[in-house]
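Omission of a single protein chain aside, the complex is shown with its protein chains in their original locations.
Showing subunit A:
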Amino acid sequence: MSQATLSLSRTRHSLAPWARIAALAVCALLTLGPVVWTVSTSLRTPAEAFDLPPKIIPTDPSLEAYSGVFDQIDVWLLALNSTLVTALIAVGQMITAGLAGYAFARLEFRFKKPLFGLVLATMMVPLQVTIVPVFLVLKSMGLTDTLLGLIIPAFPTAFGTFLMRQYFLGMPKDLGEAAMLDGCGPWRIFRSVYAPLAAPGLAIVGVLAFNYHWNEFFRPLILETSGQNYTLPLGLVSLQGNLGTGSISVVLAGVVLSMIPAVAVFVVGQRPLREGITSAGVNR
């Protein structure tokens, strides 16, 4: 009897896969379609960009649109600004989260619980709610319309701190105790025993920070008013606004250029990125 049920369920399962995989393939195409269209249209000349049906493989690929972007906006400046902001925030978050996470996981001090509670509570506060006072604080520091105004407020990371605390808690306690018996002080224990083991955790913090801040739009839109301080997303949106519907392939060439680092991180750091994104959700 159970033998029969088993084989029945097996045949039902073996009928479904092709339909299921085909449906998944269609969904994957819909998901990647806009990206493929962006790349292929950016390779057409501005004059051909509106041609329908859209040719996925351009018959006559041209880099005209790419030179167009460099003519219309200072791509190098935008890319430099974006790189500076993103890299400094990523490194800064790795440092602050690594240190604070270690303190919460492995050091003894007063008010540990309430301080950690404070850090966790700030994870619940959306940036958009505090942006007006944050703007005023930065203004009083003279940091509006500067790249530093984007960078410094992003250094503390509640989520990164939480993640690094978990990471250090997961390391064996005996390591530090053995070092302490050998006469190491708290700093040496951190520096020589635990910090060298923290790289994979720090990679998650860094990759997440890169992904978020490379694509960030809301804060730059509010803080950066002069073009010389624009980051890539801001520059692209204003390029599209200035050109109206004029030369679509130029705008799309800019979008493709700005995607390259994000895609590179996706390819190289997909694992830490996936772990980070899912744990960011689970621990929110």
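Criterion: contacts are C-beta pairs under 8 Å (C-beta built on N, C-alpha and C of every residue); 3 or more make two chains touch, one makes a residue touch a chain; residues count from 1.
The rule we apply is simple: contacts and distances are computed from a predicted model.
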UniProt protein name of the chain not shown, from "FMN reductase", "Peptide/nickel transport system substrate-binding protein", "Sugar ABC transporter permease" or "Quinol oxidase subunit 3": "Sugar ABC transporter permease"
On subunit A, residues whose C-beta touches the chain left out of the figure: 2, 5-6, 9, 12-13, 16-17, 20-21, 23-24, 27-28, 31-32, 34-35, 37-38, 50, 52-54, 95-97, 99-100, 102-104, 107-110, 115, 118-119, 122, 124-137, 152-153, 155-158, 161, 169, 172-174, 177, 180-181, 185-187, 190, 211, 214-215, 217-218, 221-222, 232-234, 236-237, 240, 245, 248, 251-252, 255, 258-259, 262-263, 265-266, 270, 273-274, 277-278, 281-282, 284
